[in-house]
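Certain chains of the assembly are absent from this excerpt, and the rest are unmoved.
Just so it is clear, A and B label the chains in written order, and each chain counts residues from 1 on its own.
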Amino acid sequence: MKHLLSPMDLSVEEIDELLDLANHIENHKEQYAHICDGKKLATLFYEPSTRTRLSFETAMLSLGGNVVGFASADSSSAAKGESVSDTIRIISCYADICAMRHPKEGAPMVASTKSSIPVINAGDGGHQHPTQTLTDLLTIRTLKGRLGNMTVGLCGDLKFGRTVHSLIHALVRYTGVRFVLISPRELRVPDYIRIDVLEENHIPYEEVENLEDAMAKLDVLYMTRVQKERFFNEEEYIRMKDCYILDKAKMALAGPDMLVLHPLPRVNEISVEVDDDPRAAYFRQVQYGVYARMALILTLLGLDHIVPRE
Amino acid sequence: MKHLLSPMDLSVEEIDELLDLANHIENHKEQYAHICDGKKLATLFYEPSTRTRLSFETAMLSLGGNVVGFASADSSSAAKGESVSDTIRIISCYADICAMRHPKEGAPMVASTKSSIPVINAGDGGHQHPTQTLTDLLTIRTLKGRLGNMTVGLCGDLKFGRTVHSLIHALVRYTGVRFVLISPRELRVPDYIRIDVLEENHIPYEEVENLEDAMAKLDVLYMTRVQKERFFNEEEYIRMKDCYILDKAKMALAGPDMLVLHPLPRVNEISVEVDDDPRAAYFRQVQYGVYARMALILTLLGLDHIVPRE
């Protein structure tokens, strides 16, 4: 494993190892505090994303490493016409590993072909966001104790939401996973997910329009934002965006162990009154995102077996 | 003490302790160089402020800690509609303490209610800027040897200038403080300061329009900038901004021990010819700002008694 461009770059075994490492880090932070002394992470964010960027930076600093980089394309050489291929060859002289977010799909892949350091795709357009998927898997596995044998509800914008697509791709590899796809008709999962992934793998699923009806069946409810920037039409956005709001009343319909996840940022698709419900896991998910990225950085740098685990 | 939102959050005793710690840091820097090893400060600047942001970052780095954050709202999740409450819950997973500057008054207060880490208000609109006040108090106490029994001149924009209001609030708690309020009539201190703070506390003060006449009486002259962004009217700004310029001629009217302070940045309200006057303390004030923030970070993290003081 040299780069992480897509969640599908990792086998189930490699994911298991990564999540084991992340849980070990969670419980033995001090043993990892200096492993990356003298190492540098480059954060190349051609598109701003505070949460993801800071999660990577926090992960590297928590390992004792340092960070260089940029937070938006304006302050990068991209404005002078430099290609991603040239940028990564330059960054390879500065850093030991890099995380790249880019508005164009495939940019991290292009970078990886010219890079002499590991490249982590930190989100490329509507395409992939593998560290979010690792975060989601780590959160579910840690809090539920398993990744198979559960009913997962996916709610919101299932058409454009890349985190949802990646999570489906990742979960269909575990046994006994069922999906409830909760969305307006206009924002249903596209056929290249529904037919090519779900039906191809004989995964049980149902498509519903009503979040309330689905609640009782779910072990995990994965909420997503209706992302304004994915819409071409302002009116359509306004009509749809408030359809699927999770509130206390809907939470009352769910089981006592159902987990609520959300990739964040949320706008209003989860009411703040849900935040204090013990089943709300979306802020703990942020913390797991740091551990997942710490585990990934160590693995890509070949430092994943430095700390002995009993 | 968990957060610092307003200078009035601190009792006179707590301020004394903070300033004592800051002076100890000033004189024993090397003893503090690793106290925050492994700790992270988040700098959440929704509004750019290089000087304040770099002062916080310098403070944390000088304690051995690290920094994550953003320098403007453009590169933050705020652009995607995330609330300050959500952002602080996310940042609580990344950092051990945070400094927030926000254009909206009350934003750091809102953040503090959801935060699991100490929140420092690094300026919220025209409202508060408590670390500037701590800086001002540290500068005066260190260079004058006391905080009471003195005549303090406040000059410039006394209507909108938040640093002036905070400094008045802080100084009225010491005995023997008198104010000379030097401003154009249009930019006098508002009644909620003049009546509710000065008169309520029986603090002697006078309001004058002429900086020259006041010079001889002052132990401290606190100059402020006429901030363009506080004005609605360009013409009014241009008419007023040059009224109260401190130059060598005016300095000649002052006593040999009078100190000149300024929160910076200055535009032209202090002539550069004053910079080399030994009474000009505004650049030393910047250095005291770092020590004040170091002391504050240590105190909020509960590390203020780690280094033994004789």
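Heads up, the rule we're going with is that contacts are C-beta pairs under 8 Å (C-beta built on N, C-alpha and C of every residue); 3 or more make two chains touch, one makes a residue touch a chain.
Quantities reported herein were computed from a predicted structural model and do not represent experimental measurements.
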Check your understanding: All chains share one sequence and 2 are in place; how many are there in total?
Key -> 3
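Quick note on the criterion: only the chains that are shown with their structure count from here on.
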**Study point:** Centre-to-centre distance between chain B and chain A (centres being mean Cα positions), rounded to whole Å
**Key:** 40
Revision key, fill the gap. In their shared complex, chain A is touched by residues of chain B numbered 38, 40, 42, 66, 68-71, 74-77, 79-82, 85-87, 89-91, 93-95
**Study point:** List of chain A residues in touch with chain B within their complex
**Key:** 33, 48-51, 54-55, 57-58, 61-62, 71-72, 227-228, 264-267, 272, 283, 286-287, 289-290
